[in-house]
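All protein chains of the complex are present and in place, except for one that has been dropped.
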Amino acid sequence: MYVRSTPTLLDLLIAWRGSILPYIAGRAMVVAAVSVLAVLVAHRLPGDIGGGAVPFTLIGLSLSIFMSFRNSACYDRWWEARKLWGQLLIETRSFARQTAHLPPAPREAMLTALCGFVNGLKARLRGDDEQATVAAWLPAPAALNPTDAALREVGRHLSALAADGAISEVRHSLLEGRLTAMSGVQAGCERIKSTPLPFAYSLLLHRTAWLFCLLLPFGLAGSIGWWTPALSLIVCYTFFGLDALGDQLEDPFGREVNDLPLDAMTRLLERELLAAAGRTDLPPAIEARDHLLM
Amino acid sequence: MYVRSTPTLLDLLIAWRGSILPYIAGRAMVVAAVSVLAVLVAHRLPGDIGGGAVPFTLIGLSLSIFMSFRNSACYDRWWEARKLWGQLLIETRSFARQTAHLPPAPREAMLTALCGFVNGLKARLRGDDEQATVAAWLPAPAALNPTDAALREVGRHLSALAADGAISEVRHSLLEGRLTAMSGVQAGCERIKSTPLPFAYSLLLHRTAWLFCLLLPFGLAGSIGWWTPALSLIVCYTFFGLDALGDQLEDPFGREVNDLPLDAMTRLLERELLAAAGRTDLPPAIEARDHLLM
Amino acid sequence: MYVRSTPTLLDLLIAWRGSILPYIAGRAMVVAAVSVLAVLVAHRLPGDIGGGAVPFTLIGLSLSIFMSFRNSACYDRWWEARKLWGQLLIETRSFARQTAHLPPAPREAMLTALCGFVNGLKARLRGDDEQATVAAWLPAPAALNPTDAALREVGRHLSALAADGAISEVRHSLLEGRLTAMSGVQAGCERIKSTPLPFAYSLLLHRTAWLFCLLLPFGLAGSIGWWTPALSLIVCYTFFGLDALGDQLEDPFGREVNDLPLDAMTRLLERELLAAAGRTDLPPAIEARDHLLM
Amino acid sequence: MYVRSTPTLLDLLIAWRGSILPYIAGRAMVVAAVSVLAVLVAHRLPGDIGGGAVPFTLIGLSLSIFMSFRNSACYDRWWEARKLWGQLLIETRSFARQTAHLPPAPREAMLTALCGFVNGLKARLRGDDEQATVAAWLPAPAALNPTDAALREVGRHLSALAADGAISEVRHSLLEGRLTAMSGVQAGCERIKSTPLPFAYSLLLHRTAWLFCLLLPFGLAGSIGWWTPALSLIVCYTFFGLDALGDQLEDPFGREVNDLPLDAMTRLLERELLAAAGRTDLPPAIEARDHLLM
Partner (left out) sequence: MYVRSTPTLLDLLIAWRGSILPYIAGRAMVVAAVSVLAVLVAHRLPGDIGGGAVPFTLIGLSLSIFMSFRNSACYDRWWEARKLWGQLLIETRSFARQTAHLPPAPREAMLTALCGFVNGLKARLRGDDEQATVAAWLPAPAALNPTDAALREVGRHLSALAADGAISEVRHSLLEGRLTAMSGVQAGCERIKSTPLPFAYSLLLHRTAWLFCLLLPFGLAGSIGWWTPALSLIVCYTFFGLDALGDQLEDPFGREVNDLPLDAMTRLLERELLAAAGRTDLPPAIEARDHLLM
């Protein structure tokens, strides 16, 4: 995630990193070339392509309306993913607090297993080696869904504590509620990861955007001449820019510049869990480098 | 579900499967024919149909605004359906974890019954033989709502375990909470299945879209001549495409290309439940074939 | 509710029932007459009313934006009402499952009282005789809010069972949770029923729609001549159609063609409750007649 | 609240009460005067202010989009406020049901205190004398937040009952859940009351609406002449009307024509609580007068 909020005046002029420009530079160049071509054609064949601005208004605005919907859906996915990780923070903190009175040994085992859960979830979402990641925190997690196995390990400890009478049934139920919520976070993230927007929808909008941006210069060139490239580029910048941004936000767990900083969030959770377990040799918090937080 | 996210440049040019084109090809051809006709008429009777572009802008944009609403409502249904199946994942995983300490026999019976519930729900939503599907996992489910009967079977086991003192009242309440949530998933899916968008709404938008796309060429032909077919086709592609996509997303449980992969999700749940029950002869996970996951 | 989802080509051409046309035919005829008048006036006084299309675009699009908001709000009410009845299904099914282990006599009494609740709620929402409806299932319900009295009757049974020790306090709390949720369904439905959209809002949009549709022909007639009636009718069809549909969806509990099928849903709940009570003489499920489900 | 739903044809023609017209009549007259002036100027200086319709389309539509957002936010506040009062209905009914088995004396004390809570909340939201209102139902409520003091009084009774063993810990927890939810209703209403939309937002939109409506006639007069006043008035009616309606819905607890009928809702809750407490001398329900329900 690029850690900046309000762009400054200088950003407006020159910001390249953190902006969507690197992703659409190629497309912008194609549109620029087509615009120049359109103006040349219009000078050669005046009158033949004039009057076209009104239908382009119609197509362009319809496209804006539908792209706005797609953008909003992609943003909602990104924000929901962020909420799920915030939920994980709530649940791990509360789990740590609600087990504070337990004997240190099983408690540390449970908090360590939760570190395994958190790291495993990150590996799962980023396509890393989930099995190996969880195994670093947990003895021999199951091969099928090792991340969930970490939760089951915590659940096993809780059951044993309840069976020993170390925690009452009500306390057990309270703590199991935390685990169910964490399981909800995992399933929510898996849902976002495995179910992109319907492919046909993205394809339809990409195609319409391309068609529109390639034809627009011909619609404008007859009436506004050499203003065509500038205006076409602005339109192309906005449409392709939002499109590319939507593509990034759609899968918020990747490593692109607008994706969620899973590394930093995982480390934060890990540090809080280890500190709760009484450990003092905490790994360092992950900071942004050049405003980029992974 | 077509398992692709961002379309590539090649997709933009040639993708046919996974796109909405196969569903609207017929309509597009009608519009193309009408466009050609309109241009011919306009050449014959110049001036008679000119100046019409502005009212078409008005109608077209109003239609975009209302179609955007319908599309958004259909997408919300599709996404809610996906959330409900994600919820099912949370609840079955948590049920498995929260029963891990129970004696194997009743536990396996319950987890098997849950397999029946999951498969029965899929059959119910896809119009397959629900009774037979559930009966494969459960002895003699009731004829009225066999899927719910599977949940009742699990509930019966829980009650017996509670009566025997094998689980405390609090633990029973915790596990019943899982069943209530699963019942919520079933009722939610039934709601989406049985209650489409108001028919009058879909009909109104379909009709307006048709009227608009058939009249638009006559509005444009007078001023832009042979550009008419191209621009009309783009408009028709966008409007009919979104319309057809909305139709598909509206009932997310079918077997069309943009519907949810219920087969794969059911199998995933089944595998996790059976593995939790200690079974090792798991049925294989269902993979996408040619990017198509059922 | 009209039970159809995707309109067919034939529907597009001739569907009358299930469509919004019967509700707006009168208004459409007024607009048609005004359109013809406008064209005649325009032929008599050419130039005097030309050039007006642009302000009409402005008004028409603003109106579309605001009508889209109203439509979306009305649809949300309709869908929320449907969700509440789905919630009722969850809660009654779960109540039946969670009481399966109880002695038959009080259980049947409670399930019968729930039938009274469900039927009473329907009567309350549709303006039927609530007191008589509930009295068919329940001995002498209170005059003030008989539907809630049915829930109180179930609560009385639960308290008695808890006092006798037949159910534990935890089980009682679990079952009371179901009743609280059912009470929530009732209050939610009452809210939708008793609180329409602000009257001033509906009035404002109706008035603007009328003014717009009556003036539009005069704005168009100067430039597009005899195309005016056709285009005005399409605009009028879309605007008045959405308006009339919004009116229907705003109160989803009525008996109009797009309202919720409360009769069928009530019967479904009744059948499931009676079957759970061990009854075999179930009343028949209500089917759609001519695609119309009440 | 003006208790009408669908406006009739007669309403469309003459409804004044319940409409937004009384609130914007002054502004409409200003716009009418400016319109006439613009036409006179345009006749004097033809050509000087022509061609301006297109930029006004741009400004007008942008304004519509942003006003639609504000309207939607204001409506959400109004509807959320209504939902909170519906929640209060759920919680008081459930509290009454869940305490039905208690001894009459403490139960009546608790239900009476809840009447104090409900009336106090209304007084707090409408700026009446909260302290005196609560004191009518409760001995000596605290000066700091008397409405919450009523809830604390109920909580005190519950604690005493639990300490005496009259209710179990689980039952106490169940009933406390009701109080927590009521506390949530109070805090939600206070939030809506104390936090209007950002002032800068309302100010920005009001100013733009004024500027737009005052300049629009000059943009139109050159091309459409004496149609200017009519069309300007329609635009002004829609924009100022929605603006004024937004102002009313923004604070839904006032006494304006579109505000929530807190008097009637409070009385309804009071009647149900008193009837549950066994009282038969209920105060009369509040009916609408001339369609106006306070």
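As written, the chain order gives the labels A, B, C and D, with residue 1 at the start of each chain.
The definition used in the following text is that a contact is a pair of C-beta atoms (placed from the backbone, for glycine too) under 8 Å apart; a residue touches a chain by one contact, two chains touch by 3 or more.
Being a predicted model, the structure only gives us computed values, none of them experimental.
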* Structure fact -> Contact with the hidden chain, among A:28, A:41 or A:54, goes to A:54
* Structure fact -> Among D:12, D:142 or D:166, contact with the omitted chain is made only by D:142
* Taking the entire complex into account, which one of D:136, D:211 or D:285 touches the absent chain? -> D:211
* Asked: Can you list where subunit D touches the absent chain?
  -> 48-49, 51-52, 54-59, 61-63, 65-66, 68-69, 73, 142, 144-145, 148, 151-152, 155-156, 159-160, 163, 169-170, 172-173, 176, 179-180, 183-184, 187-188, 190-191, 195-204, 206-208, 210-212, 215, 218, 247, 250-251
* Structure fact -> Had the left-out chain been drawn, it would touch subunit A at residues 1-7, 11-12, 15, 18-20, 53-54, 56-57, 60-61, 64-65, 68, 71-72, 75, 78, 82-83, 86-87, 89-90, 93-94, 96-98, 100-101, 168-171, 173-174, 220, 223-225, 227, 230-231, 234-235, 237-239, 241-242, 245, 248-249, 257-258, 260, 271-272, 275, 282
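The criterion applied here is as follows: only the chains that are shown with their structure count from here on.
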* For subunit B and subunit C, let me know how many angstrom lie between their CA-based centres, rounded off. => 23
* Structure fact -> The positions of subunit C in contact with two or more other chains are 54, 56-57, 61, 65, 68, 169-170, 173
* Category of the chain touch graph - line, ring, star, complete, other -> line
* Asked: Got a list of which chains touch which?
  -> A-B, B-C, C-D
